[in-house]
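So that we are looking at the same thing, I have put the structure below in structure tokens.
Note that this complex is displayed minus one protein chain, with the remaining chains in position.
Order of writing sets the labels: A, B, C, D and E. Residues in every chain begin at 1.
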Amino acid sequence: MSLAQFGDQVSYVSAIPNNDLGFTALREVNKWGVNTDHVKVGGDKMGLYFLEKGASLRGGNIIYDRAGSAFSEVNADTYNWEEILEGADWFHWTGITPAVSAGAAEATARAIKIARERKIPVSCDLNYRSKLWKYGLEPKEVMPGLIQNTNIVLANEEDVAKYLGIVPQESNYEELEGFGKRSYSFISRMVHARFPHMHSVITTLRQTINASHNRWSGVVYNGTEFFHGQVHDISAIVDRVGGGDAFMAAFIHAKLKYRDLEKALNFGLAAAALKLSIPGDYNVVTEAEVDQLVGKQGVSMLSR
Amino acid sequence: MSLAQFGDQVSYVSAIPNNDLGFTALREVNKWGVNTDHVKVGGDKMGLYFLEKGASLRGGNIIYDRAGSAFSEVNADTYNWEEILEGADWFHWTGITPAVSAGAAEATARAIKIARERKIPVSCDLNYRSKLWKYGLEPKEVMPGLIQNTNIVLANEEDVAKYLGIVPQESNYEELEGFGKRSYSFISRMVHARFPHMHSVITTLRQTINASHNRWSGVVYNGTEFFHGQVHDISAIVDRVGGGDAFMAAFIHAKLKYRDLEKALNFGLAAAALKLSIPGDYNVVTEAEVDQLVGKQGVSMLSR
Amino acid sequence: MSLAQFGDQVSYVSAIPNNDLGFTALREVNKWGVNTDHVKVGGDKMGLYFLEKGASLRGGNIIYDRAGSAFSEVNADTYNWEEILEGADWFHWTGITPAVSAGAAEATARAIKIARERKIPVSCDLNYRSKLWKYGLEPKEVMPGLIQNTNIVLANEEDVAKYLGIVPQESNYEELEGFGKRSYSFISRMVHARFPHMHSVITTLRQTINASHNRWSGVVYNGTEFFHGQVHDISAIVDRVGGGDAFMAAFIHAKLKYRDLEKALNFGLAAAALKLSIPGDYNVVTEAEVDQLVGKQGVSMLSR
Amino acid sequence: MSLAQFGDQVSYVSAIPNNDLGFTALREVNKWGVNTDHVKVGGDKMGLYFLEKGASLRGGNIIYDRAGSAFSEVNADTYNWEEILEGADWFHWTGITPAVSAGAAEATARAIKIARERKIPVSCDLNYRSKLWKYGLEPKEVMPGLIQNTNIVLANEEDVAKYLGIVPQESNYEELEGFGKRSYSFISRMVHARFPHMHSVITTLRQTINASHNRWSGVVYNGTEFFHGQVHDISAIVDRVGGGDAFMAAFIHAKLKYRDLEKALNFGLAAAALKLSIPGDYNVVTEAEVDQLVGKQGVSMLSR
Amino acid sequence: MSLAQFGDQVSYVSAIPNNDLGFTALREVNKWGVNTDHVKVGGDKMGLYFLEKGASLRGGNIIYDRAGSAFSEVNADTYNWEEILEGADWFHWTGITPAVSAGAAEATARAIKIARERKIPVSCDLNYRSKLWKYGLEPKEVMPGLIQNTNIVLANEEDVAKYLGIVPQESNYEELEGFGKRSYSFISRMVHARFPHMHSVITTLRQTINASHNRWSGVVYNGTEFFHGQVHDISAIVDRVGGGDAFMAAFIHAKLKYRDLEKALNFGLAAAALKLSIPGDYNVVTEAEVDQLVGKQGVSMLSR
Partner (left out) sequence: MSLAQFGDQVSYVSAIPNNDLGFTALREVNKWGVNTDHVKVGGDKMGLYFLEKGASLRGGNIIYDRAGSAFSEVNADTYNWEEILEGADWFHWTGITPAVSAGAAEATARAIKIARERKIPVSCDLNYRSKLWKYGLEPKEVMPGLIQNTNIVLANEEDVAKYLGIVPQESNYEELEGFGKRSYSFISRMVHARFPHMHSVITTLRQTINASHNRWSGVVYNGTEFFHGQVHDISAIVDRVGGGDAFMAAFIHAKLKYRDLEKALNFGLAAAALKLSIPGDYNVVTEAEVDQLVGKQGVSMLSR
């Protein structure tokens, strides 16, 4: 939905149950201008999550209720990826999908394979979730194969530890001003080195002062250089769910537009920072709003 | 409404359409103890604005819908200013009024003229709004004549540039601790020098850390001296609309009470700072609440 | 209610009117697992308070409406304290109770006496409220007798001045880093010295940056040593009512569990800090949530 | 407030505590154009009631919390009735006032006496409330004296039984089509006969089909004739509190305007019927809206 | 939007201002699956209306604020009707459109002309609104020309009086059981006779018991026969705005599907009856839900 707000043509490939909960969700996606022609309708259950929003010193909490959801019932043959990816400039997937069911993991694998064959760039937000992966396979059995043909990944320490067994030692941490000891450099190099088709590795840096006040930045590594992004001090947070998705949507948009990793990183970080001021789990800011924060002009003023 | 909360007798001169929206607005003004006997009832349309409240790094936004409003249809003869100003101690107008229509500008001119004849102090919040001034006249054609007989103005850089063509050069900026480079000194001197009846020029200083966190202060210049006001660090902002109006109401109240510019400035700043904690676009704090913040005693405690 | 959330068996001794307001209040207490078998049902009036929540630079305000409440009609014979305290490990009372009526003060005295006879530890949050104590007796006539047999008190400057006439002189203040000049040391020593059964005196330290941003810490004195607790910087406050009660509940729980004053203090401070993120006037956090903030691990993150 | 909506100048004589609850209530009264210059400010407690709205077959319920209210503390000397009633065309009181306290009863007596001396018509809604009258005097000791100088009363069976000991026997009931057996004729005659200054006696007829569906009508007796009013079938009731007050306000307005009992009755019944469609306990309909229902033209249509 | 819920491909031709109010409205239309490719974006003002919902005996009220709206600024050349109507099976317009501005009337005329040339059936809800038609032309100067090439109209007494000067005399009224004296037969014949391309004339019959309880039915006349529709007794109305639009959408759907006037009438009436149970001004029921009410099986039960 965020990509559509930036003016991109975007198609959402998912599954909904054949009931009013599913249709209502689909209408919400349509409302923001996203194509849903490839969404599968079938099954009985809407995947749900229950969110306790954090505030001040109290962190948030999520209870997932996704077992048996319509989406968990997809498999390698559910979608016609040849048709879906026809003419596409980019394919993005997230680590939450293969965490839901073996079928969902297979559908992801098929999609990545076909995207690769057609030379469509593939990105992934690794997004490890400890409360998922309940269907019998370990992340380490599934994820390396999917990452193999992915070109850009958003990765953090927990992701690479759980998916790839890459665990930094004390000597792999370096001091990053304002963020303390961080291992992003080690992680990025390791991930880049391991996968031959990897174009760049992104790490977001998040410092949680409290649940209502974070500092966010990020680093991207292209195998040669590290680009450090703008630091955003974000107090008075409204809803922090969806910050990572907001980043990726904006990164993809800017990468396709500017063909420049650093610009893409900064556009992504500014979009994510704005997302934290918006209730709900998707971003609805426009390109002009993001550009204003990248340029830092007139930020947060009342326009009248 | 803020002046009435401070215990002053105050009359609001405006116009409402002859329908339930107008009557409802009028009742809200009456509720807070403001005389509305001179409000004109007529026309079809209520002037409206739609506010998107800012939060965190996302600034707010306003859509005006005032074209053709009941108020835009007033003219020089709509109000009997001699009667309205009978016995008045002060007359205040805002730059938004002449921005709405030629008739509204004429009504303002007539009011200022009669106030001047009766030696009633006249104040103005210059309040330039880029989204208004759509009726054919430029601000520069209208405002200088109105300011001519005004004695106290609240002015900022954009106001004086648009209204009077006064634009500071780089050399006119001075460093003000905690607020960066500012041109208030140059602006105040220029405005004071240009208008012979000008008693003092006020500049508010606002530093926008983000939409939920501002620092506010202000300076008043009486042609001889600059008085610097208290600095308020205002985080957890609830609604920043109406801060300027809250300042002017409190400034007028304290100026009439203490006959002291510095006290008026500090009372005004404290009132404005409290306004930012109150939803809606008018201030409802009492004199005791403002005094407590001026004196900084027991501020923000829970009284029980 | 907070103690019940920590898993303790707890009984609330109070009084409600015999109407649906009373029953609704009682059900809310039951809902959180508190025994209310000893609550007296009778009288016509529910004690009420009306809260204006503070925000930003505007402090909160409370209007009490407790005169003639069901609770104010209790007396020394209302409760069978022998039965109530049978098997109890702790008895806690608050200074608000004797402030409501002479009968409530007598009921408190009776309870304390019986607890003392049975060697049950007695604690008290002194909690002076200037808007109560309207029934004819002065705090100084009532409180010393009650404190006489109390073992642990939570005291601040205003409490000890009003109850015991202990008023620090300038020389009794010492600089405490981050909290300015404080007299907690003098107060604690004076209170401890005056009452022979006093085990320890707790002082909470609260720095009000604004109504939405406080820093909290605390000190406990056992007659020999002072233990300083963790400092919590609490911005984005949701509701500050109930912070003191939250502290005491958690302190009691941890004191009984660990038999260690410093651990009890830190558990109490963390619980109180979390309370400020929760709407309503009682705390509902679990022991695991508090422990996480004491240990400072993963604080304020979103768990998913 | 209803009278002010009909365009009458009206003054509300009451008392509020000197706190924000009182001021807020006063502002609400001012908002609707009622003069409150004679409201006494003082005391600590706002009189309250808690309403459980009925719906369908479940009746509503009210818990009063008025003991010790600011209003209960008025007495015969609180108000300067000579000044208040200067130039008045009508004085209205309700049976709830003397039910609150001896002082309130005395204040009522004084007001009625002065109104009588000045030949101002006095009306009363007898309004017996079983949950009030707690201050030591019986209704029968107080009310006859007050009714003595009252000219128009709104009375029902319970009122006259409790106040005057007038209890209909079975033979005093007559069948009224659509309302079953009713004793209004007997009651009206008895009340009229007993008080020499009585001009007319009004009885409202209410048939409760369920809490959301009533049929309302009324009868007025001038000592000679009975006038029967229009019957209103009122389903989809929004809030039935305030129907009696709405009737009296409209009756008084129309009686003063038309000098015709039947017109006053029908205007009152239509206003009361409309009140039941409005949330809150006072009526805000305009004269035109009531006239439309009296005339039954275009009733309940959407005007556009 | 209702047609899209029935599964039809439908395009909405309108205009929105180039601001967030306009985009938000457009997204709401998109959400329900309506094509908005032909909506013009431009101008400053969103057309608005303010609705006071009626309830019980209190009728509703609407305040229009449409002067100067984006939509009022369209003209004969704004839309490419040839392209818009390419492949269309039906064109529907409403009498509100030519009531807004001369340009809107011209745009309507152009659309009808092109639809006629292509033999696309044209329908119209005459929808006279006394609060519109403010731009200088009388309805009688505009509407006959537009109706000339319209094939199916929804007409009531006020419509044909204002648009065509057709006013029934007393002899033109006939008793219709359950609806009193009605002139639908006269009106239908007169309208049908006057316009050579008229296929059928529909009259809805609405009996307003109160604002929350209506009885609805309708009659359609094809120049030869009258078909009377099902009567719906609709109590507990949730929102009566949009009933006429709901009828027309469902009528068009069923007419295209069944090619049968009576079936179309009954499908339309059932859909309109259901609309009155749904908040908002458009209908979102499905075909299955409407069919269930037409067939009267299992109506209003809870499905579980």
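Following the convention adopted for this analysis, a residue touches a chain if its C-beta (ideal position, glycine included) is under 8 Å from a C-beta of that chain, and two chains touch if they have at least 3 such contacts.
Since the structure is predicted, the reported quantities are computational estimates derived from the model, not experimental observations.
Chemist: Could you tell me which displayed chains border the chain that was left out of the figure?
Modeler: A, C, D, E
Chemist: Even though one chain is hidden, which residues of chain C still touch it in the full complex?
Modeler: Here the touching residues of chain C are 27-28, 30-33.
Chemist: Since one chain has been left out of the picture, which residues of chain E touch it in the full complex?
Modeler: Considering the whole complex, chain E reaches the absent chain at 232-238, 273-274, 276-278, 285, 289, 292-293, 298-304.
Chemist: At which residues does chain A meet the chain that is not included here?
Modeler: Touch set of chain A with respect to the missing chain: 19-21, 44-46, 48, 50, 52, 61, 63, 65, 67-68.
By definition in this document, only the chains that are shown with their structure count from here on.
Chemist: If each hop has to land on a touching chain, what is the smallest number of hops from chain A to chain D?
Modeler: When the steps are counted carefully, the minimum from chain A to chain D is 2.
Chemist: For chain A and chain E, let me know how many angstrom lie between their CA-based centres, rounded off.
Modeler: Between these chains, centre-to-centre, one finds 46 Å.
Chemist: Please work out the Cα centroid separation of chain C and chain E, and write it as a whole number of Å.
Modeler: 65
Chemist: Can you give the whole-Å distance between the Cα centres of chain B and chain E?
Modeler: Chain centres of chain B and chain E, defined by C-alpha means, are spaced 47 Å apart.
Chemist: Quick check on chain D: which residues sit in contact with 2+ other chains?
Modeler: none
Chemist: Does the chain-touch network form a line, ring, star, complete graph or other?
Modeler: Topology of touching chains reads as other, fitting no named class.
Chemist: Quick one: which chain pairs are touching?
Modeler: So the chains that touch one another pair up as A-B, A-C, A-E, B-C, B-D, B-E, C-D, D-E.
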